[in-house]
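Here's a structure for you.
Here the complex is missing one protein chain, while the rest keep their positions.
Residue numbering begins at 1 within each chain, and the chains themselves are lettered A and B in the order written.
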Amino acid sequence: MMEVSHQSRHGENPTGHEGSHGTEAPFRGDALVASDVTFSYGSGPSVVNNISLTVPQGAAIGIVGESGSGKTTLASLLIGMLKPNSGTVTVHGRPWDTVGRRDPLRRAVQMVFQNPYTALNPRLTALATVAEVYKHVGGATKSESTERARDLLGRVGLSGVALEKLPGNLSGGQCQRVGIARALAVEPSVIVADEPTSALDVSVQAQILNLLNDLRQEQGIGLILISHDLNVVSYLTDTAIVMERGNVVEQGDTNTLLKSPTHPYTQSLIDSIL
Amino acid sequence: MTQTLLHASNLAIEIDGRELVSNIDLTIDKGRALGIVGETGSGKSLTCRAFSGSLGSIGGRISRGTLTLSGKDLVPPGAHAKLYGRAVSLIPQNSLSALNPLMRIGTHLTETIKALNADDGLGPKVRAAQLLDRVGLHDPERILRQYPHQLSGGMRQRIMIALAIAGRPELLIADEPTTALDVSVQKDIIELLGRLTREENMAMILVSHDLGVVSAATQSVAVMYSGMIAEQGPTNTVLATPRHPYTKALLAARPVMGHVGRLIGIPGAPASPDAWPGGCRFAPRCRFAQSACNDAVPAPVTINEEQNVACRRVHEIAALDGVNVR
Partner (left out) sequence: MAAVAELPGSVSVRPQIRPRRLELRVGIGLVLAVVLACVLIPILNSTDPNALVGSPLQPPSSKHPFGTDTVGRDVFVRVFHAGRLDIVLAALGVLVPLVSGTVIGTLVGASRSRAVDAIAMRVTDALIAFPFTILVLVIVLVIGADTQIPPLPAGAPSILAAVWLVNWTIYARLARARTHVIRQEDFVAATRLLGFSRVRILTRHLLPSVWPTTATYAVSDALLLVSLIAALPFLGAGIQPPTAEWGNIMYEGRGVLSQAWWISLSTAGVVLVFGTGVMMVVDSLVSNPRRARLS
């Protein structure tokens, strides 16, 4: 069984700040707040329609929907990769368009992708991928960054010969672990996971879900989980929103939502589970 | 009265001299659906290719055992030549990219119908519209004129099914037909496949990693691991009372709504074919494994006259569950 080991986070801070808990001291307030956000690609219909969402620090929120619901677009807006047509998305109080490329706040929100292979640079080994973050973002020396990378990868369950392998020679589950380690290396306050296990086998999925759960419980990292799989959402999240064609049709406590949904669309999603 | 349609006995498949699938014993009867469940590396897609005759294009061949369809021997390469589309048909794994983006749907269908001489005397276009109706696509006239990219994933999947049943095959093989589709669409596709198999008296093999799909769509199931069948039997029985440690672990690894506590994954990963152990292939990851498990590949044991389990310890393990099995 894979477990993230309990190790002190002192001295782990990649940006070199000495926070007393090793965390980024300046980040306060709700991790992400979307206010009345609307987005459409070009002149087409709006894909995300007047959505407001608050993600408190350390929360685990699920975004549920089928294709065309706008959930992936909403995720892109939340991580600041897309600019909304109207409304704002703020990260720890600051709107995304005031956050520069190398601003520490930019790193507060990281992503875990659906396809574990394309999420990694095919020419960098697992160790190099994570070490690069420590070196380039954290300013650590080459040997320091390699050491820290090795340590972090060990904590997400990857060690030994796999560290020197390229993504093409790793399994889907291993690649996903590298992706998670890379995101963790900058000590984010929120991880946005877009269908993180739908490309993985069932037995591997369990390991990765446990890992994500442990990260949240042990390090207080928030989680925004985008998934069509209600079972996964129920396992990992406390609250959830259900999207249909760009609108939020229902939101609330995950268990309540799934046991006694109020909106017919939510009910139909539950009924469709085979 | 059920008749045996496809019979595989001690089947082995190799590619470039490496044996990747071994000891497959499977039987499918007319009008029935068999599910094949497995994860990456289980050999389920290769097995489908052997049944549908598409091993040649990836350099594979049946190296051992027998495979017959309604009595016809399917082992020699080229045996499928006249049968494909008429006796056995495959809906391939990546259906959504299997359609030619430059060809209209109508052309896809009429080409297939003409090639199989399957227009029932109605003319290819009429038959094409008929097929679309059969798979639940209304307004066939409009769809026939469209290109694949103009259709949704679910509609394209229905087109693939229409193409597969155009020649009225006796056996339909669907390889992951619902992956990449929305949940509501998945349900519709599964219902469609069920309806078609009943109405056309086809047999169906449905390959999936999704146990929910298999439980909804099939009457019997075979669970594959590392190129072998770990367990097979009636779907409801296998899923409700799995006897093979792998099946048990697989079922326990799924998150279920309302589940409390940690998920139990299966530690490690399947070995690559070059590193397959001499004995039971699941032993390195099995929590019930003993040293004797590594001596030889376990022979299937029949439980309660309906479940076949390839595990030496199946009776002991069942006893641990507090059940007595014969």
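One rule holds for everything that comes next: contacts are C-beta pairs under 8 Å (C-beta built on N, C-alpha and C of every residue); 3 or more make two chains touch, one makes a residue touch a chain.
Here the structure is a predicted model, which is why all the values come from computation and not from measurement.
Interface note for the absent chain: among A:Ile79, A:Ala140 or A:Val232, the touching residue is A:Ile79.
Note on the undisplayed chain: of the listed residues B:Gly136, B:Gly153, B:Pro234 or B:Pro273, the one touching it is B:Pro273.
The omitted chain makes contact with chain A at the following residues, 1-2, 79, 81, 101-104, 106-107, 109-111, 113, 115, 117-124, 132-133, 136-137, 154, 157-163, 168-174, 177, 179, 182-183, 186, 207.
Please note the rule applied: only the chains that are shown with their structure count from here on.
For chain B in complex with chain A, the residues that touch the partner chain are 39-40, 153, 182-184, 186-187, 190, 209-213, 215-216, 249-250, 253-259, 262-267, 269. Against chain B, the residues of chain A that register as touching in their complex are 1-2, 66-67, 171-174, 201-207, 209-210, 213, 228-232, 234-235, 255, 258-259, 268-269, 272-274.
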